[in-house]
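Have a look at the structure below before the remarks.
Only one protein chain is missing; all other protein chains are in place.
Chain IDs A and B follow the sequence of writing; residue 1 opens each chain.
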Amino acid sequence: MTFHKINVTINDELEQIIVPSNMTLMQMLRESLALTGTKNGCSAGECGACTVLLNGEPVNSCMVLAAECNGAKILTVEGLARDKQLDPVQDALIQTGGVQCGFCTPGILISSRALLNRNPSPTEEEVREALVGNLCRCTGYVRIIESVMKAAEMKPHQI
Amino acid sequence: MTLDTHPALPEFEYVQPQTLNEASEFLSNHTNEARPFLGGTDVFVRMRDGFLSPKYLVDLKNLSGMNLLTFDSQSGLTVGAAVNMNRIIASPEVQAHCPLLAEACRSVASYQLRTRATIIGNICNASPAGDTIGAGLVSDGILHIHGVSGSREETLSAFFLGPGKTTLKPGDIVTAIHFPLPPKDCAGKYLKLGRNQLSDLSIVGVTAFGYKDPTRASGYRFRLALASVAPLPLMPTNVETHLAEHPISVETIHEAAHLASEACTPIDDVRGSARYRKEMVRNLSAKALTEVWKKLG
Partner (left out) sequence: MAEPKIQNSSPVGESTPRIDAREKVTGAAIYTDDLQFGNALLYARIKRSPHPHALIKKIDVTKAKALPGVKAVVTGENFPGYIGLYLQDRYIFCRDRARYVGDPVAGVAAVSEEIAQKALDLIEVQYEALEPVLDPEAGILPDAPILHPDLGKYVVAGFIYPKAGTNISNHFKLRKGNVEEAWEKCAAVIERSYRIPHIQHVPIEPHIAIAKVDERGEVTMWTSSQSPFAQRNLIAQSLGISQSEMRVISPAVGGGFGGKAGVSMESLAVAIAMKVKGHPVKLRLTREEEFFTAFVRQGLVAHFKMGCDKNGKLLAMENRFYWDGGAYTEYGVNIARAAGYSCTGPYEVPNIKGDSYCVYTNHPVGGPMRGFGMPEMHAGLEQCMDELAHQIGMDAVEFRKLNCLKTDSILATGGKIHPIGLEDCIQKVANAVDWGRKSAASAPASRKRRGKGIAAMWKAPAMPPNAGSSAWVELAEDGKVNVGIGGQDIGQGAFTISAQVAAATLGVPYEWVRVAAPVDTRYSPYEWQTVASRLTWSMGNAIVNAAKDVRKQILDLAAEAWDESPDELNIVNGVVISYKSEKEAPLKNLVIYGLPNPDGRGWKGGPIIGRGNFMPKDVTGLDAETGQGEHGVVHYTTGAQAVELEVDLDTGRIEILKGVAAFDVGKAINPELVKAQMEGGLVQGISSALLEHLQLKDGYPKNASLVDYRIATSSDIPREMQSIIVEVAQDDGPWGARGIGEHSMVPTIPAIANAIYDAVGVRLEGPPFTAEKVYLAMLDAGIVK
């Protein structure tokens, strides 16, 4: 078993951490750092529950090795709200009623935030396409899609 | 899929060589024990399933030249091996000079997976279902390969030996894929049939490409590549010949589509039956070729 020391910025906080070669970013977040907002739904890159931003782009954190993340910047669901103020994607999702069991929710929010970062006024089609890698079993997606359209109209809390 | 999938990745050592030479040497010194990877989206899944158990995983993503995406007006488009599919889709150079490649990339999986997935990974996997292989073939892609004894180039059409098998030797690293300048007035289309509307693996994938060519009897040259219907990505040459020699019409396209269907050798698997695949090759080839023909005018 080999280990790697990595410096990684997570939700704007620098962490220095030692990880085994076979640890995924998802495992590092959940087990080493107790950032359990990011969820493990399949460990195979299929369900999207583990989605985080890696250097600004959404990835399935179960498909990234922690050891690859030296020098990387990560955003997880815990980092979306700033000083207790919710990100518009979070606010909008509450308002439209797009949360049921909540297990897909962190991944959905990260994918939504990433979409609005690269495309501030998406069409409904673009929202559907952007979320196709985030499986939800409860809501039927309707209110989730609605929430992203709504968040696009809301004032961003911070750049 | 196996019934004994591991909960997480089995043990291995993560290796990050600093130069191409270092990487090639390591890989050739540890043949059968070391596996290179870029995005990891295929390798990690197969490791959990127990199909792969390398002692070393060698990360090639940060090696020199792997992250470049450049267009040269004389020689064409060069895509570094580590360029992820989202970057390819968003690239103005790709949109302008090889939009078929962007279209193929866009059909793959999900945005999250495309942040990691690469066309070189897709190609080196040599799965008959690879979505970007067809685009690479019809665009005459050339692989740049760095090996222990130096660099070489290999046309994509000569690259595949069988499902999961390529001409790569131990120590070989594909550093980029190069696409020569496309013909003037060309058009392409990738039609992918999955189970979901978006995001699935292909049951059948049809890549059609065409351009005006006054040297052909029909005035056109068409190329067709088929995914998931043969052990390798299939480019039925009799289809190309038929469309080169006969005036293009609804009938000739249908005949060509029929030839494509005859040429493929699909199997029954969890995603679809051979019978259905043959039908879809015919229907989707006709559709894709028609669309390309219309675009060409």
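To be clear about the criterion, a contact is a pair of C-beta atoms (placed from the backbone, for glycine too) under 8 Å apart; a residue touches a chain by one contact, two chains touch by 3 or more.
Because the structure is a prediction, the values reported are computed rather than measured.
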item	value
Hidden partner interface residues of subunit B, rising order	1, 3-8, 10-11, 45, 193, 195-201, 203, 270-273, 275-276, 279-280, 283-284, 287
On subunit A, residues whose C-beta touches the chain left out of the figure	30, 34-44, 46-47, 49, 76-78, 80-81, 86, 90, 93-95, 97, 99-106, 109, 127-129, 131-145
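By our rule, only the chains that are shown with their structure count from here on.
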item	value
Chain centre separation (subunit A, subunit B; CA means) in Å	29
Contacting residues of subunit B [partner subunit A, same complex]	7-14, 16, 39-41, 44-45, 48, 57, 59, 61, 86, 109-113, 115-116, 196, 198-199
Complex interface listing, subunit A residues touching subunit B	1-2, 4, 20-24, 27, 43-45, 48, 51, 54, 57-60, 62-65, 67-68, 111, 114-115, 128-130, 132-134
